[in-house]
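Structure first, then comments.
And then subunit A:
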Amino acid sequence: MKSVLAILTVVVALVGFWYAACVPMNIHEAAMQAQRAGEEVTPAEAPERRHMGRISLALKNTGLWSTVFSQERPQLPAPHQVAQEFWKTTWGMIERGRAFSKRSLILHGWITLSATLLGFAFGTALGIVLAVSIVHSRAMDMSVMPWIIASQTVPILAIAPMIVVVLAALSVDDIVAKGVISMYLSFFPVVVGMVKGLRSPDAMQMDQMKTWNATRAETLWKLRLPSSTPYLFASLKVGVAASLIGAVVAELSLSSNGGLGARLLAGSYYGQTVQIWSALFAAAALAAVLVWAIGVAQKVTLKRMGFAQ
Partner candidate 1 sequence: MNNETIPQVGPPKAVVEARGLDLTFQTKDSPIQALKDVSLTIEQGDFVSFIGPSGCGKTTFLRCIAALEQPTGGNLTVNGMTPDEARRSRAYGYVFQAAGLYPWRTIAKNIKLPLEIMGYSRADQEERVKKVLQLVDLEGFGGKFPWQLSGGMQQRASIARALAFDADILLMDEPFGALDEIVRDHLNEQLLKLWERTNKTIAFVTHSIPEAVYLSTRIVVMSPRPGRITDVIESPLPKERPLDIRDTPEFLEVAHRVREGLRAGHAYDD
Partner candidate 2 sequence: MMAWVFGSLLFWAAAWALNVRLSRLSAPWVRFFVPALFGMTVIIVWEGMVRGFGVNPVLLPAPSAIAATFVGEIPTLWGDLVQTFFKGALSGYVIGCTAGVLTAIAVDRSPFLQRGLLPVGNFVAALPIVGMAPILVMWFGFGWQSKAAVVVVMVFFPMLVNAVEGLRASETMQRDLMHTYAATPGQGLRKLRLPAAMPFIFNGLKICTTLALIGAIVAEFFGSPIKGMGFRISTEVGRLALDMVWAEIVVAAIVGSAFYGAVALAERVITFWHPSQRG
C-alpha cells in the first residue's frame, strides 16, 4: 500500500509539472490572441515578441496565464484538454452510437490492436519454434543465435516503411503488412528469452532425466518448457509492447486505412495538437492494458505452477 501512495505522488507531481509547463509553451499563442482581442500585452507588438524567450514572456504577462489552458491549437495541450478529447472520441462516441465512426479512437485503436495481436501471436509462435530448434541443434545454435543477438542492436523499425510498401504492392492486406512488422519485432525478445529459459534447468535436473532414460522430446515437454515459463512471460511483456510500437510505426506509412499511427500522422499534418496527444494516450493506454493482461496471465499461470511467491 505504501507503493500506491508513492506512485500517486510521482504521478501528481508529473501532472503538476505538465500544467506548469503549459504556461511558457503556450504563452506566445496566448499573447497573439490577446493582442487581436485588443487586450493588454507586454510587449504589445508581435515582432518584438517573436524573439523573446518563452519564460520571460510568461513572466511579463501573468494576466494571460489562465488562457493557456484552453487554446484550440496549443503547443502543449493541458492534461484536461487531452482527457476531454480522449473522452469525446471514445466514450462520447459510444454514447452517440458511433463507436466505429472514422473519428472514434475506439475504431482506430481496434485497427492497431488487431495488427498488433496478429503479429504478436505469430512472432511468439515463431520465436518459440526457433528457440526449441536452437536449443536442440548445435548447428542452429552456432549459425543463427549470433545473428539473432546481433540483430537486437540493429534499428529494425527503420525497415518498417519498406516492408509495408513492398507488401502493399503485392496486394497483401494492410493488416497483414502491419502484422509482419509486429511479428518481426516481437519475435526477437521471445527467441532470446526462450533460449535462456529452455536452458535454465540446472545440470542436476538434466542428469536426473538421463537416469530415467527420457527422450529429448520428453525432456522438452516435461522439464525444459515448464522451466522456461517465467522467462517466456518476461519476453511476452517486452514483445507485446514492441509489437504495438511496430504496428503504430507501420501505420505511419500506411495511413490511408486508419489506426492510431494514422491519427498521429493526420494530427501532425493538420496541426491538431490535441488530436496527436489523445492518439498518443490511446496508444499508451493500449500498451498498458496489453502488458497488464500478460502480467495477470503470468501471475495466474506461475502461481498454479508453483513458481510465484
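In picking the candidates, the idea was that all candidates are chains of the complex that A comes from, given by their letters.
We take it that a contact is a pair of C-beta atoms (placed from the backbone, for glycine too) under 8 Å apart; a residue touches a chain by one contact, two chains touch by 3 or more; residues count from 1.
Note that the coordinates shown come from a computational prediction; the quantities given were computed from them, not determined experimentally.
A.B. asks: Among 1 or 2, which chain makes contact with subunit A in the assembled complex?
C.D. replies: For subunit A, the touching partner among the candidates is 2.
A.B. asks: For a test of understanding, state which residues of subunit A touch candidate 2 in their complex under the given definition.
C.D. replies: Touching candidate 2 from subunit A are residues 2-3, 5-11, 14, 25, 75, 138-139, 141-147, 150, 152-159, 161-162, 165-166, 169-170, 237, 241, 244-245, 248-249, 252-253, 260-261, 264-265, 267-268, 271, 273, 276-277, 279-280, 283-284, 287-288, 291.
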